[in-house]
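Removed from the display is one protein chain of the complex; every other protein chain stays in position.
Take a look at chain A:
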Amino acid sequence: MKRIFTVPVAVVLAASLLLVGCGKQNEQNNPSGQSASAEKKKMVLAAVSDPRSKAILEMIDNKIKTYDPDNKFNVEIQMEKYEVEQYKTKLTTLMASNSQPDIFYTYEAGFMKPFVEGGKVYPIGDELEKDAEWKNRFQDGVFKPLSFDGKIYGIPLTKQLSVMFYNKKLFNEAGIAGAPKTYDEFLEHVDAFKKKNIIPVSLPSQRAWLAGELMQQLANGVGGDALYNEICNGTAKWDDPRFIEAATIFSELVKKDAFQKGFLGMSQDEGRDQFKNEKAAMFYTISSDFEALTAQDSPVGKNLDFFMLPPVKPENGAINVGSIGNTFAISMKAKDIPAAAALMKTFSDKDMQENIAYTAKQFIVTKQNLDETKMDPLAIKFINATSDIKVLTPWFDRIFGAGEGTEFNNASVAIAGGKNPAEQMKKLQKFAEDNENR
């Protein structure tokens, strides 16, 4: 009799070990046992959180609360924020396992391309086509890096570009009249600051992209937009003499001690603080740093000014590294695509774009006129200066994505670390060729 029970009891015990976890999960999912049909659908908006995007994320949070006042969609949207590097990993993993967030932050071009090709991203352009008023809000060309096979896959909130901020007070003290007009003048400025024992340029490159941004801007100055177009359409190679020339110029800047000691190990925050606290005369960065530099606690505040790095060859002026920013896209699997699209439409609302310009102090993507009385005078100067730019060349790590784009940044760090520029560019070309077959 005993034996008859022993086997079933053992089986039940063993099986219970396996099933206990699942049982609890079910209970948690439906604690009340009620039908889920009356409940709000839950969607997730995944975003990148860093000091530059803080103000914009707050605006998005407000829009999430107000985009559907009549509860027409019956959808609850939750925002999840991640650190940049963590986010890139998270998004790739979720995409690969087909469990991507309903609405997600993304970079354009090469970063987004595999997601689009894998059928993970909803072509938001379809909604824009249905709503001419929405589509007509945007400036020309902002959707170009978000279009694949003639369809638009994301909505940007801002425009960003590379820029050299400088401290007017330190310039005056060093006897320098103002922003350099030519590259040679820029080099003279560097020498003048070195003589005064002031760090000429802050270039915090712990994360390699800022060194890459400068090298790309130098390449713009050497080869113009022709070089950029050729590398993008595959007719130029990374070991092109023009790239090697730009890389050599970059290594000469490093040898000249144009940047602070240990700049390769310096985080963005540390580098920004050095400039804010008037220890560095210039700060090469991205336009979205503008808000942090003009914040109330910023000693550099009133002395802040900027210039676009003059090209090495004067004929290649008005070409600047830059692109769209803060782009969001909708997942093909989003639980309620119309609701997600309705929220995304509010990102280009007049009040939202005004807030972006006035509060977050970033460039907007819509055509609307801004009230200059509400803007920082320097911001107005900034906007006027950008209207002189003929060509914006998006960052290589966005165009080519991780892999080739990231390796361009890594090459720039290696060159800054003392490696031979020509050898590094050849290595990059080899990587690009090998990487295609992986």
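In the analysis below, contacts are C-beta pairs under 8 Å (C-beta built on N, C-alpha and C of every residue); 3 or more make two chains touch, one makes a residue touch a chain; residues count from 1.
Note that in this section contacts and distances are computed from a predicted model.
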Original post:
For the complex's missing chain, which UniProt name, "Carbohydrate ABC transporter membrane protein 1 (CUT1 family)", "GerMN domain-containing protein", "Pyridoxal 5'-phosphate synthase subunit PdxS" or "Small basic family protein"?
Top reply: "Carbohydrate ABC transporter membrane protein 1 (CUT1 family)"
**OP:** With the full complex in mind, choose from A:Met79, A:Leu264 or A:Leu370 the residue touching the hidden chain.
**Re:** A:Leu264
Original post:
In the complete assembly, which of A:Gln206, A:Asn303 or A:Thr359 touches the absent chain?
Top reply: A:Gln206
**OP:** Out of A:Asp70, A:Asp297, A:Glu315 or A:Asp434, point to the residue that touches the absent chain in the complete complex.
**Re:** A:Asp434
**OP:** By the contact definition given up top, give the residues of chain A that touch the hidden chain.
**Re:** 6-7, 10-11, 13-15, 17-18, 85, 88-89, 92-93, 95-97, 114-115, 117-120, 206, 208, 261-266, 270, 401-403, 406, 410-411, 413-414, 417, 419, 427, 430-431, 434-435, 437-438
